[in-house]
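For this depiction, one protein chain was excluded, whereas all remaining protein chains were kept in their positions.
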Amino acid sequence: MRKYILRRLAQTIPVLFGVSILVFAMLHLAPGDPVEVLLGPEANAESIEHLRKEMGLDQPLVVQYATWAGRMVEGDFGRSTVLNREVFPEIMKRFKATLILTAGALTFAVIVGVGIGILAAAMRNSIFDSVAMLFALAGLSMPLFFTGIASILIFARELRWLPSSGMYSPVGGGFLDLMAHLVLPAITLGAVSAAIIARMTRSSMLEVLGQDYIRTARAKGARERRVIWLHALRNAAITILTVLGMQFGYLLGGSVITEAVFSWPGLGQMMVRAIQSRDYPMVQGGVLFVSAIFVFVNLAVDMLYAWVDPRIRYS
Amino acid sequence: MTDTVDPISVVASEPSLLQRLAANRLAVFGAGLVLIAVLMAVLAPVLAPYDPNAVDSVKRLSPIGTAGHLLGTDELGRDMLSRMLYGARITLAVALAATALAMVVGTAMGLISGYLLGWTDTLIMRFVDILMAFPYFLLALSVIAVLGPGLLNGMLAVAIVNLPFFARIMRGHALSLRESDYVLASQGLGAGHWRILFHHILLNSVSTLIVATTINIGWMITAAAALSFLGLGVQPPTSDWGTMLAAGRQYMSSAPHVAAIPGFAIFFTVLGFNLLGDGLRDALDPRLGEA
Partner (left out) sequence: MSFLSRNALLRRSALVAALALSTSLTAPGPARAADSETLVVGLVAEPVTFDPTQIGDLNTGRVSRRIYQGLTGFEYGTYKIKPQLAESWEISEDGLVYTFKLRPDVKFHDGTPFDAASVKYSYDRQTDPEHPAHGALNYRYAKNYLGNIEAIEVIDDLTVRFKLKTPQAPFLQYLTVGSMGIISPAALQKWGDDIAQHPVGTGPYMLTEWEPGVKTVLTAFGDYYEGVPAIKNLIYVPIVEPQARLSAISTGEIGLTYDVPVESLDALREDPNVEVATGLSAHVWYVALDTTRSDPPFDNKLVRQAMNYAVDKEAIVKDIVKGTGEVSISPLSPIYGDAYNPDVQKYPYDPEKAKALLAEAGVPDGFSCTFMVPESGSGMQSPVEMGTFIQANLAAVGINCAIQTMEWGAYLTEYRNKPEMAQMSWNSVMGDPDYVLYRLFHSSAFPPGWNAGSYKNEQVDALLSKAQVITDQAERDKLYREAQALIVEDAPWIFVDHGQQIVAYTPALKDFKISPNFDFAFEYTHLE
């Protein structure tokens, strides 16, 4: 096991290295120049040239990459060209908001998804099963930003149950305030995951329910509900865990749109702005950070498999 | 990211496919929705009452049921019905082309990777890992930042994002099939790598591919719509449903039909592909998990 962990950890290095090259190459190949965005309409050609030089943008790309990568290895993410602040603390601040949103969405997705999935499996082929699965598919079929904006217009503007956007009220704040602001974006973001989890839970439950030892348990007279809850769910847990790992990555990525719609002060929104203003250090650092999180979460999920299901062996 | 390999069984019993599919009411419903979308796209020039790009600023944002404009008009006074019909063409074309691209490249990568193994496998799979680790939305955004927005580039962006999906499924397939008796047998008979890859492994993976592709088309449509939301989709005046929806969101309180019509069109079409994909999976290959 330890050997496996070490090997997997070692494998993350080339992946993150690849991500760093990819993000660097893409940004620098893209038309648009941080200097022009930075200096804006007031700039003249001379000061543009000057600033390009000062930022090292006149150097060959390989040199620029090496400089950046060298600093990254030392843990120096550099300074944002637009915000004129250290990149890393900024990423952490925004990541916290994204994490809260992702956690909210995942909580919603797990409760609704696992709940519906189990019920649908227990009542397989019933009307509930069909309707639930149709709804789950419907949840997969809606563009996020449309449902997000529609929910603002309905729940904030018309019904006035919930705040329109943001993470905290301008005045006040606190846990309950955060929760009230979290409801709409978390449900918007989590809906797709809830649908996927519901479908996965249902099918893996059905699969487990069809297996011999469940039949044996039933034959031995254990009550149906107990059978389903104990045996089946335990065995379905591994599938659910897999989906959770994948959904975490999906949610981190999907939060870009949700954050834009709800003005959630997260990493996704900041990254879109950073790409548009060609804030190289911010985009590069941010992408690398999110990729690292993704890689390590997946690693952790794989480790958890072994815990949940001792039958899985790693070579 | 995992090293576990799904033991995917080889599919047999083809004859009852259509019957099984027909027995699945939801799948039939889904196929119907897809068929409607396809017919809209194909028959757009016949059915559309107006030129979809003809502007008329006086008639802008007419509601549904306006005389002469069955589904009303949009923010530039263009006929919504005509735009929806023509929009079906672009929407489906983008989704199909992006899926095809992701499928062909992803499949090739997955097959080669899972069949040859060794350093080729390592190289390809690490590349796939990189693509997966890269936050997908930012990946699409970066691709478009490099290439500029537009129909082709948007398509390319969503295709690249979906490469890993196909590559990983097909690698799993190749891994399990390369040890199968008939592959070993034809190797024994001296068949070359390409012949084995294409004749044996690929042909045996067709059902998986069909299911994966059908499901993927639905994703592509919503992904393309999301790109439009960030203003990176099709170039005006041409519009696909995603661009129509993104533009229409500005009028959601004053003229909701401008967003609702493309919104529902996307919803039902994606739902159709999803239902059909589900049905196909149940009928063809019940063990193929969701990615």
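Each chain gets a letter, A and B, in the order it is written, and its residues are counted from 1.
In the analysis below, a contact is a pair of C-beta atoms (placed from the backbone, for glycine too) under 8 Å apart; a residue touches a chain by one contact, two chains touch by 3 or more.
Nothing here was measured: the structure is a model prediction, and the numbers come from that model.
Student: Among the options A:T102, A:T239, A:Q269 or A:S291, which residue touches the chain absent from this view?
Tutor: Counting the whole complex, the residue in contact with the absent chain is A:Q269.
Student: Decide which residue listed in A:A45, A:V62 or A:I127 touches the omitted chain of the complex.
Tutor: Once the missing chain is taken into account, the touching residue is A:A45.
Student: Which one, A:A97, A:L140 or A:L251, makes contact with the chain that was left out?
Tutor: A:A97
Student: Among A:I5, A:A25, A:L99 or A:L153, which one is in touch with the chain left out?
Tutor: Here the residue in touch with the unshown chain is A:L153.
Student: Consider the whole complex, including the chain that is not shown, and state which of B:L111, B:A140, B:A255 or B:L280 touches that chain.
Tutor: Considering all chains, including the one not shown, the answer is B:A255.
Student: Pick out the residues on subunit A that sit against the missing chain.
Tutor: 30-33, 36-48, 50-51, 54, 82-85, 90, 93-94, 97, 104, 107-108, 110-111, 114, 149, 152-153, 156-157, 160-172, 176-177, 179-180, 182-183, 230, 233-234, 237, 260-263, 265-266, 269-270, 273, 275-278, 304, 307-308
Student: Residues of subunit B in contact with the chain that isn't shown?
Tutor: Within subunit B, the residues that touch the unshown chain are 53-55, 57-58, 60-61, 75-77, 145, 148-150, 231-232, 235-237, 247, 249-255.
The rule is short, and it goes like this: only the chains that are shown with their structure count from here on.
Student: Could you please state the distance in Å, as a whole number, between where the Cα atoms of subunit A are centred and where those of subunit B are centred?
Tutor: 22
Student: Applying the document's contact rule, which stretches of subunit B touch subunit A when the two form their complex?
Tutor: 1-4, 26, 126-127, 129-130, 132-138, 141-143, 145-146, 148, 218, 222, 225-226, 229-230, 242, 245-246, 249, 252-253, 259, 263, 266-268, 270-271, 274-275, 278, 289-291
Student: So in the complex, the part of subunit A that touches subunit B is made up of which residues?
Tutor: Going through subunit A, the ones touching subunit B are 11, 14-16, 18-19, 22-23, 26-27, 29-32, 130, 133-134, 137-138, 140-146, 149-150, 153, 157, 196, 199-200, 203, 239, 242-243, 246, 249-250, 252-254, 256-257, 260, 268, 271-272, 275, 283, 286-287, 290-292, 294-295, 298-299, 302, 305, 312, 314-315.
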